[in-house]
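Every protein chain but one is kept in place in this view of the complex.
And now, chain A:
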Amino acid sequence: MNVSLYTINSFLILDHEGKRLFAKYYQQAEPIQKQFENELKIFNKVNKLNQDILIYQNKLIVYKQINDVIIIIISNLDENESLVYSLLSNVSESLTILLDNTIDKLTILQKFDIVSLCIDEAIDDGIILEMDSSVLVSRVTNPPSNVMAQDINLNKIDLSEKGLFNALSFASKKIGERLQQGL
């Protein structure tokens, strides 16, 4: 029986051929070659079956296949199935939001920073840190924006993520008011 907070064994994202895009093993560190083999075995077990959950090699495996990727969480056999599955579905929900509704191999690789941060906010060292998808989304920063070219003098303008966003919401509010006045 597990009374510790350590709940998750590993978090994987595999592509359409079973190759890993993301893999984080929280507990035991098997040799890398063995990890690859196991990932491929798991992939062959779950690919295109959409069964959500199975027991394999004495581990509880929950997974979700979205487009050309599979997100997999592995935990111990006696772990609470419903709990682990909730974690999986919430993490993939927040990834959907963070990746603008396109979870696929290309996007994950392009926005790998966002994916990594999101998973790190959900699981730390195998401990579930947060499960609510909106909170997860709110914790992940977007990359610094493109406008920040070096030749512009940035000292006076607040061009950080937050500043830009404030400007945007200010603008939309003003536009809204104008429109209402016009009507």
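Everything below uses one rule, namely that contacts are C-beta pairs under 8 Å (C-beta built on N, C-alpha and C of every residue); 3 or more make two chains touch, one makes a residue touch a chain; residues count from 1.
Definition applied: contacts and distances are computed from a predicted model.
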> What is the protein name, per UniProt, of the chain that does not appear here: "Coatomer subunit gamma", "GCS light chain", "Glucosidase II subunit alpha" or "ADP-ribosylation factor-like protein 3"?
Replying inline: "Coatomer subunit gamma"
>> Touching residues of chain A against the unshown chain: what are they?
In response: 1-5, 20-24, 32, 35-36, 45, 51-58, 62, 68, 77, 80-86, 97-98, 104-106, 109-110, 112-113, 116-117, 120, 124-125, 127-132, 134-135, 137-146, 148, 150, 160-162, 165, 168-169
